[in-house]
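Note that one protein chain of the assembly has been removed; the remaining protein chains are unaltered in position.
Residue numbering begins at 1 within each chain, and the chains themselves are lettered A, B and C in the order written.
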Amino acid sequence: MNRTASICAAVQVVVVVAGAPLLVGLMRQVRARLEGRAGAGISQPWRDLRKLLRRAPATPTGTGWAFRLAPLLLVGTSLVLAAVVPLLTTASPLNHTADLFAVVGLLALGTVTLALAALDTGTAFGGMGASREMTILALVEPTILVAVLALSARVGSTNLAEIVTTTLNDPLRVASPASLLAAAALLIVVVAETGRLPVDNPATHLELTMIHEAMILEYAGSDLALVELAASMRLTILLGLLTSLFLPWGIAGASLAALPLALAAFGVKVAILGIGLGAAEVFIAKLRLFRVPELLAGSFVLAVLAVASSFFLA
Amino acid sequence: MAVFKLWRKIRRTGRTAEPAPPRPAGSSCPKAAALSGSVQVRHVDAGSCNGCEIEIGSAFGPVYDAERYGARLVASPRHADALLVTGPVTRNMAAALRRTFEAVSEPRIVVAIGDCAIDAGEFAGGYGVQGPVADVVPVDVQVPGCPPEPAAIVAALRGLTGR
Amino acid sequence: MNVIGWALAGAGVLAGLGVLAAVVAPRRTRPAYVGAATAGIGVAGLVMGVAALSGQAFQARLPGLLPLAGVRIEVDPLGGWFLAVTGGVLAAAALYGIGYAGGGHGPSGRGVQAALPVFAISMLLVPAAASVSTLLVWWELMALTSLLLILAEHRGRPAVAQAGWWYAALTQVGFVAILLGLLLYAAHAGGDSFADLRAAHLSPALRGVVFVLVLAGFGAKAGLVPLHVWLPRAHAEAPSPVSAMLSAAMVNLGVYGVVRVGFDLLGGGSRWWWVLVLAFGAISALYGILQAAVAADVKRLLAYSTVENMGLVFLSLGAAGIFRAAGAPVLAGLALAAALLHVLNHAAFKALLFTAAGSVLRATGTRDLDALGGLRSRMPATTVLFAIGALCAAALPPGNGFVSEWLLLQSLVHALPAGGVVTAVAMPLAVAVVALTAGLAVATFVKALGVGFFARARSEAAGAAQESPPMMLAAMGVLAAVCAGLALAPAALGPALSRAVTAATRAPAGVVGGGVSLRLAGIASTLSPLLIAVAVVVATAGTAVLLRLAARRVTRRRSVALWACGAGPPTARMQYTAASFAQPLQRVFDDVLAPETDVDVTPYAESQYLVARVAYQARVSDRVEDALYVPVIAAARRLGRLGPVLANGSVHRYLAYGFFGVTGLLLVLAVTR
Partner (left out) sequence: MTDTSYPLYLDLAAGLFLLTAVGVLWRHQLAAMIRLFALQGAALAAIVAILGVHQHSLELILVALGLGVLRAGILPYLAARALGDSAAEARETRPVVNVAASLLAAAALTLLAYAVTQPLVALAPSPATAILPAAVAVVLIGFFTLVTRRRALSQVVGFLLLDNGITATAFLAAAGVPLIVELGVSFDLLLVVLVLQVLTTRLRTAFGSSDLDELRELHD
């Protein structure tokens, strides 16, 4: 039992690592098609990573261990998240290691290492990116935790596996206002955390408008490859987490037999979410940095309403 | 509403990218062998009249769509494998161009876009002109023309990506 | 007379020796002797605490020592918890202080040095007091000695004297509040020992009055907004070892007082008390961390972060009280456990952070983050230690701050079944406050570490900094090790924590337990910090190894100049500063912080369109202070002006006051009789 469970977890990690760049490629492809372009194909991010891994990393003068360590730690935390979050299986042996709060904390840890690395370079753009990223991180936290409250209050536990199994057991809860509102709130959070439009524009070339890009301006070669890989992994994990929390059907327990189905379901769900996000990004423009708090306040209200409505019904 | 208008426009427009022309024979640059289908490009305007910029813009635009061959414009030379340099190098931009070249990690490829970049063109001997790009940094690929056609730029980029 | 008794006696003896050494020893060696004595007192406190937490009890009465009531000493697990925390902090900070004093740094005057051991033992005696009079005596002794220590460097900087005034005023106000509250309580209880107080039956209204007074008094010591104004001043201006003792040990005793009186003596009481505590805790947490986020003085930043953490502790206390009133003892126990655990965790990382900041101050002579930077290469060990402290203070996993906030959030999140409109409305807000606080804390400590220690030096002083002597590093290392232990194996504290909670609330024991992973009573959530840390380390190392294998053929890492968009290499002045880092947050929370900025542009004489110089000034003052205290002080001034009118120096007038006073009193007596 435990061995199969750990095999499932390992498969999950492998799937996330291999699939994350494809997800990014898919989103870019969708965007390209909607803009009337042909697009580079969904495997382009993998080509970029392969090439970057072959190129020499650079150590700018005056940077230290924070700069060197950040890409590794970023990937490390993302790998741990990929093992902990129930994407393919609810029976990961690490289930009791980290709950939803710990997952949020690990995500923040990754962001913080990158921000420290950006400050470590001592360039104006690095500091700017770090400051903006930290501001958004601070404002996002309340929404996440209140949404977590809305999700876990009924379950009596913040362990992800238990929340997912509870949802599996009575599907009607998914359609309840509480969970719909929580889903909306968390979607906004995911967009903000992964630096997509309208909070941050991953394709910008103008340093003054950057948030995430500004922090990694100094990375080159394999370091950059790690950062890019980690970013795409975080996106995949967060989207997968959304699907597991709100549309958990098809997810496997501790059995290898159910794994292919779970894999297919996971792929389809995340791909659909990714296509939706990619398409939405064609229609919306980036918000001014100081309009972002409005968006996050809105998501916070959604989360509070989720909690409140879970009382209304209780 | 605005969203529906845009959606209708997208549906009516459909695909604007032209069908891909056959790949130019052979990789035009030995250094590009390692890139294998992906080249990140940083564009440096070393004093151009912006004619070449317009053509580069349209090369990456929907019609020619250089991105489908794996070429992408990036913000930082650290992320870049190749530099697209346009215009005769002015005295004020010479140092900046050299620094940008230094910032790109090995192996670095320099593509000189337009006659001015190749031999200072119209502006040869101008009081503010240092000279062609080759005087400042080693040039690997040249795209002649004043300004060069987007198709030519795309062809040069395909030479790098090998797609 | 068991271990606790002997340890207490030993502490007393050491205190005497310390004072003696402070008086007789020559200035050069004085700090070493006094520091050793203080460290010994700290160790004694640690022993007492651990013994009490492992189940031993100790009682003593010394009728002769104080007039009237005499001294009652009693050490129970609740007191033991605070004894252990205080003792540990004292030991580490005192050792650090010995190293700090080397090379003529820090105060070495007779008075200050003599005050140190007395301060230490009074902090140990407060949690051990078992009667009102005893408690009040030690409390006042602690207040006076701490005032002396804060004023240690008043000759050097006028700001110190000002901080001293603020501290003296507020701590005395607090003392009066406690005095009134407890004396009222004792008067109606008919005895001043805690046993009498427990047995007393008071009317709810009276209990409410007592609790509010006591809350105000102890809250002032714990730096609860709006009584916090002394804290950022005093903790920033005191000598760094003292700052560590104040910020990591003394503030906790405010928490102890509220727990002892509110839960143990008054036995929980009614719900509105704890709603009050929750509200003030939430306000303090948010306001403190906001001020910390925009502070540019590293010690001021740490002091405001103390306000924040005390706010979180009081928030959990409030939650515990509400759950208790709502009849959910298990949840109440959890929330109280979270509070106590956070007291311990905060003590550990705040002592570490203040000592590290002290090392920086000692090495560079400045506390201004905008003048620091580049210490990563000059003071590598201190940087790593500060980084550990910052990780813990930012409540990120794997840090010890995360564990206690996790515990708190668990108790809040699962409170909804506890029922009642109040919980249903208060808990989501509390969760939101905790979350926002945590997020801002992350931003704050990224700023402190990234701007203060990384990148390049912003001043010659920072560029020429030297690493601290081994003594200081050893003390900081001990604190860092404690932080790590608390972060990785919190479950080991389970039994002790449960004993302390049980002693305070008589809640069911065993609220927190588990081995590798932390398990809670009544809640299915689990957390295993150790496994998380191991997993992260393994994953990171594995990534590094894989990268090596994958990138064998890669030409090796080359060092290049910083990319400045083609311009020359950026100078140190182009770096982001603390102010610029905090600017977006400051702008988002503009309405709360109300920063004052003024830009004055001086044009050339020839033309007003040619700008010669642009001066930009921005400062964030403490709004609570401006709104609450400035008017009060002004009123006091006006009152003071009456003095000369009444006392104009004529002897006849003074005699007349006396005469009229006596006759007036007699008249009143005659009428009222």
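Some points to look at:
Rule of thumb we're sticking to: a contact is a pair of C-beta atoms (placed from the backbone, for glycine too) under 8 Å apart; a residue touches a chain by one contact, two chains touch by 3 or more.
Here the structure is a predicted model, which means the values were calculated and not measured.
Touch, as defined at the top, links the missing chain to these shown chains in the whole complex: A, C.
Touch with the chain that is not drawn comes from one residue among A:W46, A:F246 or A:F300, which is A:F300.
For the options C:A161, C:A279, C:L429 or C:V624, the residue in contact with the chain missing from this view is C:L429. Residue positions on subunit C in contact with the hidden chain: 421, 424-425, 428-429, 591, in rising order. Within the complete assembly, residues 172, 175-177, 180-181, 293-294, 296-298, 300-301, 304-305, 308-309, 311-313 of subunit A touch the chain that is not shown.
Please note the rule applied: only the chains that are shown with their structure count from here on.
By the count of C-beta pairs in contact, the leading chain pair is A-C.
Centroid distances built from C-alpha atoms place B farthest away from subunit C.
In this assembly, the C-alpha centroid of subunit B lies 59 Å from the C-alpha centroid of subunit C. For this pair, subunit A with subunit B, the centres built from the Cα atoms lie 33 Å apart.
Residue positions of subunit C touching 2 or more other chains: 555, 558, 560-561, 563-564.
Contacts with at least two other chains are made by residues 54-58, 207, 217-218, 221 of subunit A.
Against subunit B, the residues of subunit C that register as touching in their complex are 555, 558, 560-561, 563-564, 566-568.
Residues 32-41, 44, 47-48, 50-51, 54-58, 204-207, 210, 213, 217-221, 224, 282-283 of subunit A touch subunit B in their complex. Residue ranges of subunit A in contact with subunit C, taken from their complex: 53-62, 64-66, 72-73, 75-77, 79-80, 83, 94, 96-99, 101-102, 105-106, 108-109, 112, 115-116, 119-124, 126-128, 130-132, 134-135, 137-142, 144-146, 148-149, 152-153, 155-159, 162, 207, 217-218, 221-222, 226, 289-290, 293, 300, 304, 307-308, 310-311, 314.
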